[in-house]
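Written below as structure tokens is the structure these notes are about.
Note that one protein chain of the assembly has been removed; the remaining protein chains are unaltered in position.
Coming up: subunit A.
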Amino acid sequence: MSENTTRLVVGPFNRVEGDLEVRLDIADGAVRAAYVSSPLFRGFERILEGRDPRDALVIAPRICGICSVSQSHAAALALAELQGLAPTRNGRRATNLMVATENVADHLTHFHVFFMPDFARAAYAGRPWFGAVERGFKAARGHSVTRALATRASLLHVMGLLAGRWPHTLALQPGGVSRSADPRDQMRLLATLSAARAALEEHLFAGPLEEVEALSSVAELEAWAHGRGGDFALFLAIAADLGLDRLGRAYDRFLSYGAYPGDEGRLYRAGTFADGRPGPLQVEAITEDHSFARMEGREAPHAPFEGSTFPDAADETGYTWCKAPRLAGLPFETGALARQVVDGHPLARDLVAREGASVRARVVGRLLETARTLRVMAAWVRELEPAAPWCAQGELPAAGRAFGLTEAARGALGHWLVVEKGRIARYQIIAPTTWNFSPRDAAGVPGPLEAALVGAPVALGETTPVSVQHIVRAFDPCMVCTVH
């Protein structure tokens, strides 16, 4: 640290899921270096070891109360792969509905409860939009916050009906789902989904979902939002005023495992997008580096099938319990924006071509995806076939290995499972925020958030710089998943 560098430790960093601490080196009114720490270790991978493999469906969802269905899905996929079992079509569709419900609910929670309240802080009292944002988004009590929570609670009736409850369901099984749906259930699901759609079209988008989905460039987005009501347009006005399109850029390397499998491929394609080009997903190129995690096994990066989780509390170089995942040795960013960019949505591609993965782009990516996903969910309900089978049966082998990859709200989630003598011998999890909030690796390369924070402006006397809060929360981190 040079003489004019000061250090700031920010925490507890709330309105993110779980525990987060950010250490900042600040000089000349901007962040020079950032170190991201996950200060909570529970050890779920170790908890899973030695159990009956099917127990993963009970334990893994409880890693995270906000990504519970995604964790369950990854476990079910790994167990299905292990026994060479394909889910029934009904099972696949109902599973898509459940994963999509959680993802849309999480996007709503993020935008209204976690992210927007920062603009209602007193620090922004002089801005032209402040009155509107204070009424709508004052933490815990703004009318948009409470209304979005009501919409979310109502949307989660999809889970009550199909999965018994949310979070922590056992409805997602390797061969499909545990509960069938009849035509009456389909009508009830459609009623729930259309209510959610109506609420969002009125208050969030102030327009039909189709219009949002059809936006194909930043210019079209700005023209569409101009003079429009609704909270999405309010955010875009704030973003323009505060330059959120120039804040929080990381490496612009994106990863998606692909989401919502159908008869003809996935709704959102799998792959990567880096250096302005799409690329295939190479799962075998994924490793985890422990150099700056307080974990044993620092000598070399580990493929997840060979990975381990032995905390080393005496380690002084490690500054987090989070490992550093790398794809072909490089940090990648994952999440809704990554999913939409990898899938090739023209608005998402134009955003990253112009401004990279900025705070604005990450939030727009999430809302674009909310519109796209919610629109197709009703079609999936209609495709359910009540008289066809719901859950295929298989038999677990006594030994084998398999992985399950899915997309949680926050991005790419993978479970790698090794079974020996009928028991879980190894279980390794790489969660979306493990990618995004990764520490440095052996080469000293910072993780995506650490890179995104460099250059963030810090005003004199700020103890918890508001620019840092915008950047951190724009990722929608899930810290309980990160370390697990």
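The criterion applied here is as follows: contacts are C-beta pairs under 8 Å (C-beta built on N, C-alpha and C of every residue); 3 or more make two chains touch, one makes a residue touch a chain; residues count from 1.
What we mean here is this: contacts and distances are computed from a predicted model.
Hidden chain, UniProt protein name from the list "GLPGLI family protein", "hydrogenase (acceptor)", "ABC transporter ATP-binding protein" or "assimilatory sulfite reductase (ferredoxin)": "hydrogenase (acceptor)". Considering the full assembly, A:L48 is the residue among A:L48, A:L242, A:L281 or A:A412 that touches the omitted chain.
In the complete assembly, the contact with the undisplayed chain comes from A:G176, out of A:G136, A:G176, A:G258 or A:G271. Only one residue in the set A:Y35, A:Y257 or A:W390 touches the chain that does not appear here, and it is A:W390. Hidden from this view is one chain, which touches subunit A at 9-15, 17-21, 37, 39-43, 46-52, 54-55, 57-59, 62-66, 68, 109, 113-114, 117-118, 120-121, 138-141, 146, 149-150, 152-154, 156-157, 159-171, 173, 175-180, 182, 192, 311, 313, 321, 386-387, 389-391, 393, 463-464, 469, 480.
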